[in-house]
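This structure is in structure tokens; I'll ask about it shortly.
The complex appears here minus one protein chain, its other protein chains still in place.
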Amino acid sequence: MHTVFSDGSVWPDIRVIEAWQEGLDALVISDHIEYLPHKSDMIINHNRPFEIAQPIAKNYGMILIRGAELTRSNPPGHLNAVFITDVTEMDTSDYTVALMKAKEQGGFIFMNHPFWKSPKYPVVNGKVDWFKEHEELYKLGLINGIEIVNDREYYKEGYRWAIEKNLVKMGNSDIHHPTNMYFDFSKDDHRAMTLVFAKEKTLESIKEALFENRTVVYYSDKLLGDEKFLREIFNKSITISKKFYKQSKGTKFFIQVENNSDVTYTLLTSGKVEGFNLPSEVILHKNRTIMMELTPQSKEMVGIFKVKLPFIVSNLLINHEDTLPVEFEIEVELE
Amino acid sequence: MHTVFSDGSVWPDIRVIEAWQEGLDALVISDHIEYLPHKSDMIINHNRPFEIAQPIAKNYGMILIRGAELTRSNPPGHLNAVFITDVTEMDTSDYTVALMKAKEQGGFIFMNHPFWKSPKYPVVNGKVDWFKEHEELYKLGLINGIEIVNDREYYKEGYRWAIEKNLVKMGNSDIHHPTNMYFDFSKDDHRAMTLVFAKEKTLESIKEALFENRTVVYYSDKLLGDEKFLREIFNKSITISKKFYKQSKGTKFFIQVENNSDVTYTLLTSGKVEGFNLPSEVILHKNRTIMMELTPQSKEMVGIFKVKLPFIVSNLLINHEDTLPVEFEIEVELE
Amino acid sequence: MHTVFSDGSVWPDIRVIEAWQEGLDALVISDHIEYLPHKSDMIINHNRPFEIAQPIAKNYGMILIRGAELTRSNPPGHLNAVFITDVTEMDTSDYTVALMKAKEQGGFIFMNHPFWKSPKYPVVNGKVDWFKEHEELYKLGLINGIEIVNDREYYKEGYRWAIEKNLVKMGNSDIHHPTNMYFDFSKDDHRAMTLVFAKEKTLESIKEALFENRTVVYYSDKLLGDEKFLREIFNKSITISKKFYKQSKGTKFFIQVENNSDVTYTLLTSGKVEGFNLPSEVILHKNRTIMMELTPQSKEMVGIFKVKLPFIVSNLLINHEDTLPVEFEIEVELE
Partner (left out) sequence: MHTVFSDGSVWPDIRVIEAWQEGLDALVISDHIEYLPHKSDMIINHNRPFEIAQPIAKNYGMILIRGAELTRSNPPGHLNAVFITDVTEMDTSDYTVALMKAKEQGGFIFMNHPFWKSPKYPVVNGKVDWFKEHEELYKLGLINGIEIVNDREYYKEGYRWAIEKNLVKMGNSDIHHPTNMYFDFSKDDHRAMTLVFAKEKTLESIKEALFENRTVVYYSDKLLGDEKFLREIFNKSITISKKFYKQSKGTKFFIQVENNSDVTYTLLTSGKVEGFNLPSEVILHKNRTIMMELTPQSKEMVGIFKVKLPFIVSNLLINHEDTLPVEFEIEVELE
């Protein structure tokens, strides 16, 4: 996120307040080090955005993380260093030196918007790969993560890189204006964000979780991340109120499915269920309960049936190609 | 609630579906017995609304309660009998007999909209009282409760009667059209309803709770009921995230207050807090967290202070005259 | 639209009131003649829905059109007759006779949901065609129009038939429940409807326009109809506030485009503009003004340029295959 201290249009306090209003727990302000269009009106000090925002963050109970955006042409492009302690040390001409300084400070470094205005990446074995400059930084331990989402852009190839190269998956807003100028909050719109599976709500715990690659990216209506995390989120979100149904034979019945999360899930039926017709698509609206209609295929079926409903959740992407498979299990007695 | 079987404009199924959509657990359809404007187009059978709606209710997991509205001029006016088993028995000319039939069936009986188009009630000792006809029914055990809210109307005198005569407080929608024609659900509008403190989500448990006078009425932005129930609702709704604050002396700080309910509470400060300025009004928006600003009155105060913030909740009416007092307690260390 | 007099769930008055609330000028209630699931509770008279709704319509200033739905298996399937004067005459076993009665009454007849649960239509010259039963009715002048949209379903082949056979294009809601149970009006949702290009707001004028094939179908975010009508609607909706721009060379500028209609238009750029970069997609939100960014491709260009911006409006379907082409013309002086 940017402020007037680089090319943003808000004072640092706004970044904290709007993040709190939108329900975030933690945020990074990461102004450009090298791109300073307001410098004729500002006395630039790269540590000031953090210093100004910090007391506001304390009052709002927000975790504010110091960060900065190293801003070079690609390669290596833009890289964010976060959890650093002094941005000014990174203000140096050699980008490798700058990132080493960040690393020495305990920084976590990731590539920003790898496919934004990018030059042609090399193709290796028929697949797009990053530049040798990235490979060199990576070998030096100077790339820990990668944005697979920036603002409203999703980088499918970036998601593949993240998996293949074991990079932490990041999704960020990269906002310059006040967030309400990009997002219509009255219409379920929201900024891109990285969900971090931290053990505690502390800066240290978030840092640990990032270095241990425990993130999920949330943007638009989609969640992107490892299957175990997405399954955990889905299972915590969804409740089937009633597992056993007693019905007159041949009659339709409703499975009541509660979604207690702020994410709408779209289920696509991924297989058949012997003896029952089920809908091909089910939308589990955020914070809502819906009725999923099930009909026995024959009016003659009687007895107790264990029914397993197979779906994929089309907006949960467990890698750059696949979506999360889930199964609902109920029992029906037709009499 | 009414259907086409008396003077309503919907088939009974709609009453179930809209109640489910609005998040209710239980409902009564209580068509008029005597007022039947559609009778030239309908084959009237007072039990049909229940019979038609019952399978829909089963599918939606809703508790449907059989009811009927005895419809006479006032006195005795309109009275609802609910939890009855056969409405047709009540279709008789003598209203006392009709209510006795309801009682025999296990019915719970309450006065509807006691001040709607009512004739002049008698005044006893300077206060409005009900008619002797009501007193007679009451003595026969044929009035268990009273609507203190009907649709958007609140009857302050009815609330007083409920307390003085130990009547169960009811608040009902009395809808005739589809609910969306009365309520703008996109603007936090909702129907009047009776919250019943039942031990289980069953018809029997609701019935028990009603006869034992465990209700709260919810209408507009207000809750009306016994202090113990309102306090319980408020306490379950509100969480203060942080109880201890460490601050530089003289600086303002924010108490973060979460409202996890669907009711917006309006707090009015009801006293002073030594040493601190607090806002005169705090609105705890439904399903939102707000920041309550507190400022030490002097920049010289240091040390640890236990602060008790006294409020009344202006939309929680513990009787016809008073609102619920509450207190928030936090600790501040100024250094 | 249906009421309790066939398989609907509302009394006829609701159809009028909800149509008024949603901004319609005219409506047809067209209950099934043959499908009467409520007949054990209702005294069925096919003319009653109109008779009951008529005084309500008068009070609301709505034009109420008498109609009925002939309900047979396909072929011929379901057909609506509207502008009729006595529905009971159509209640006869031979469907051709029934439709002739409708025609004699001045009725306008159209096929309902031609592809809903339909048997396999014949294929002629590689294209789906209707049944010979339809052809026979058509030759007798007993099919004037066809639903190319029913509820949320669009029939692409039906649109083709409409053009090839010169049938009036209809789009209808076919509602059974209160409309708010299908449509989320707080989210720009709306019922399918037929826009009729009548000269006056009278029943006679609507009837004339229908027989003269002057309709546009509106459903979801789409308008379907003859190019001349869609162009007229688009041109009446859209205003470009400023036609001449004076700019420093090389700088971007904004074309301000007002959409004064209730329809959101999606423009896709359908060609290049020499010397200028333009966005590939522009969304003209309903009742909003947007800024369309234009940038000169070279910083050296000076002089006056007439710029024609070519688009197709992707949600305006002038036939079953094509969308409406439009062009914006402005002038820029770069200096």
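In this document, chain identifiers A, B and C correspond to the written order of the chains, with residue numbering beginning at 1 in each.
The rule is simple: a contact is a pair of C-beta atoms (placed from the backbone, for glycine too) under 8 Å apart; a residue touches a chain by one contact, two chains touch by 3 or more.
Nothing here was measured: the structure is a model prediction, and the numbers come from that model.
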item: Omitted chain's touching partners, listed by label; value: A, C
item: Sole residue of A:G61, A:P178 or A:G275 that reaches the chain not shown, by the stated touch rule; value: A:P178
item: Contacting the left-out chain in the complete assembly, out of A:W11, A:Y35 or A:F131; value: A:W11
item: Absent-chain interface as seen on chain A, which is shown; value: 4-5, 8-11, 13-14, 17-18, 21, 38, 40-43, 45, 48, 52, 177-178, 180-181, 185-186
item: Residues of chain C (touch criterion as defined above) contacting the omitted chain; value: 59-61, 241-242, 252-254, 256, 291
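What we mean here is this: only the chains that are shown with their structure count from here on.
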item: Graph class of chain-chain contacts, one of line, ring, star, complete, other; value: line
item: Distance from chain C to chain A - Cα centre to Cα centre, in angstrom; value: 40
item: Chain B-chain C separation of Cα centroids, rounded to whole Å; value: 44
item: Where chain C touches two or more other chains, by residue; value: none
